[in-house]
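Only one structure is covered here, and it is reproduced in the block below.
Removed from the display is one protein chain of the complex; every other protein chain stays in position.
The block that comes next holds chain A.
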Amino acid sequence: MAENNRAVVKLKEKFASSIIEVVEFRGEVTVTIKKEDLLAVLAFLKQALQYNLLTDVTAIDYLGKKEERFMMVYLLYSIPNKDRLRIKTAVSEAECHIESATQVWATANWLEREVYDLFGITFDNHPDLRRILMTPDWEGYPLRKDYPLQGPDREPYKGRLS
């Protein structure tokens, strides 16, 4: 179970106050932590528990579903132990920024740029925070739930008329 997961045991010892929730679903462990402790937790997982590969960084928009609108997701993989761990932390719309994980892994650079580009979450101490997929002058953040599928200023697609 999730409580016996090697990372969860150690995290509960060291960061007891910052863990909000531990969930296991289909064999995958997700730990939700407080935003302030993100870098400390990530660095600890990398150095002490051999989660040396940052597989992915992404975000989820819970517009109208949760109190804090965004959820940042960090997917870690341990090459020596061959297991995964997912770290999540909530980011509110009012304070839409978070520490950059580039200080722990260089690969976070482009992944965070993509989150900034598509969700509008800014990363503090990021070396090169620019849009990456959309053009530099683009307005709005396409993966937000309130951004229309067809793009701005266009009628919604109503299906074929014939």
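Things to note:
One rule holds in what follows: contacts are C-beta pairs under 8 Å (C-beta built on N, C-alpha and C of every residue); 3 or more make two chains touch, one makes a residue touch a chain; residues count from 1.
Just so we're on the same page, contacts and distances are computed from a predicted model.
Among the names given as "Probable septum site-determining protein MinC", "Adenosinetriphosphatase", "Tripartite tricarboxylate transporter TctB family protein" or "NADH-quinone oxidoreductase subunit D", UniProt records the absent chain under the name "NADH-quinone oxidoreductase subunit D". Those residues of chain A that touch the chain absent from the view are 25-26, 28, 30, 52-56, 58, 60-61, 65, 73, 75, 79, 82, 84, 86, 105-107, 109-111, 114, 118, 131-135, 142-143, 147, 149.
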